[in-house]
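Below are the structure tokens for one structure; questions will follow.
Shown here: the complex without one of its protein chains, the others still in place.
Right, chain A next:
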Amino acid sequence: MERRVNYENDLNLMATELRLGLPGCDDDEPQRKTNPSIRNNKRTAPEISEVSSSESSSSITMSGSDDQDSPPPAKEQVVGWPPIRSYRKNCLQSSKRNEVEGMGMYVKVSVDGAPYLRKIDLKVYRSYPQLLKALENMFKLTIGAYSKREGYNGSDYAPTYEDKDGDWMLVGDVPWEMFISSCKRLRIMKGSEARGLGCV
């Protein structure tokens, strides 16, 4: 069979020619086996491009021969795989952050003058205002507004917490995420006592 060689070698017009062989096998042609995984390596996140091109996660099915016993793909993240929308991915990630520290983040809450303590799950709240409102509801008291300079001056009560170092801190001074990860217990102090914490 006459073989038409096209100057543009990559078009592989062989595929459309009449031949005796089965379609799909091109023993004589220089194999157009540019391993897609190489391009994947360049495309994907830096971690993946460090893998040697001879064996990468996405190349296994493309080694061509079916009877080859392919090793299981390397465990790496491929861009856009598994096919999950970014929105859903982000939601899952933020849920995971909540779960990582275990089921809920229950801390004891004591109020000066109250006969017994309560427990609340800090995970449930997303901001200081939410938390303070919940505390006000729970104990039927007023905590009022926080200010960086004055703390809770002017309120009957001031919320404080014990941090990881064992120190008693005023609620509101540090960013919420930092507070969440360092708060071990809460104590709602009577305003008169709290004034010592509020102003330096």
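The rule we apply is simple: a residue touches a chain if its C-beta (ideal position, glycine included) is under 8 Å from a C-beta of that chain, and two chains touch if they have at least 3 such contacts; residues count from 1.
Convention: contacts and distances are computed from a predicted model.
Taken from the listed names "Phosphatidylinositol glycan anchor biosynthesis, class U", "Transport inhibitor response 1 domain-containing protein", "AP-3 complex subunit beta" or "Integrator complex subunit 9", the protein name that UniProt assigns to the chain not shown is "Transport inhibitor response 1 domain-containing protein".
One chain is missing from the display, and on chain A it is touched by residues 8, 10-12, 15-16, 23-25, 32-34, 36, 39-40, 42-43, 57-58, 60-62, 64, 66, 70, 72-73, 75, 77-89, 91-92, 95-96, 98-99, 120-121, 123-127, 130, 134.
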